[in-house]
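Quick one: the structure is below, questions incoming.
Excluded from the complex is one protein chain; the other protein chains are retained at their positions.
Up next, chain A:
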Amino acid sequence: MDYAVQVDQVSKSYGHKAVLDNVSLQIREGQIYGLIGPSGAGKTTLVKMLVGMERADRGNVTVLNETMPNLELLQEIGYMAQSDALYAELTGEENLSFFAALFKLGKTERKRRIAYAADLVNLSGVLNKRVSAYSGGMKRRLSLAIALIQDPRILILDEPTVGIDPQLRLSIWSELQRLKEVEGKTIIVTTHVMDEAGRCDVLAMVRDGRILTSGTPQELMAHYGASNLEEVFLQAGGIQV
């Protein structure tokens, strides 16, 4: 099996503040890879490097065997940012259709993907409404639909389920699972939610710009002698439970 993403000894600092310090990780194709850690740990910076929006000071980032940043490769990466970057004056459908055009989807393909992505996040009924009238959860779901629009091989989701109710979260996760199993997609998520972390194939604990530990959820719990991931999270952060 090939690696979809390889991060090799990457460091990055803004001014004097080191955000990432000698980070290495490998993500296999067809895995759900979770990055967990407190706010400010460097998760978003790491994720942005995978999308080519940041450049490492040192080290290499390789996605699908190509060194990032690489413009063509962005066609294969679906990215959902932490903040909903949507055009509020436009309808949900217009937002989707705009991004579909940026990925050069043909007309029929565009229609098909819009219908699929909207259905996936339960927005089909409100696609003709302007985004300014959407609730926080609806905006989050639309962002996710946009990340899926061009049928990318890799999905990078920065805190995808913030503001989404438990029922929808469940259905989104089962869809992510399906995307992984049936379509062989590689999915990288950052999250604070521990039951989501439990659904990942591999977890990496990020703190102060370093990866403290990584492995399957079971391995991590065994390693820390913890009964659940929350304890792992706290212990990895140096807090005695």
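Throughout what follows, a residue touches a chain if its C-beta (ideal position, glycine included) is under 8 Å from a C-beta of that chain, and two chains touch if they have at least 3 such contacts; residues count from 1.
In the analysis below, contacts and distances are computed from a predicted model.
Think of the chain that is not pictured: of "Imidazole glycerol phosphate synthase subunit HisH", "NADH-quinone oxidoreductase subunit K", "ABC transmembrane type-1 domain-containing protein" or "ABC transporter permease", UniProt labels it "ABC transporter permease". Touch with the chain omitted from the figure is made, among A:20, A:41, A:74 or A:229, by A:74.
Of the residues in chain A, those that touch the hidden partner chain are 51-55, 69, 71-72, 74-75, 77, 79, 81, 83-90, 94, 98-99, 101-104, 130.
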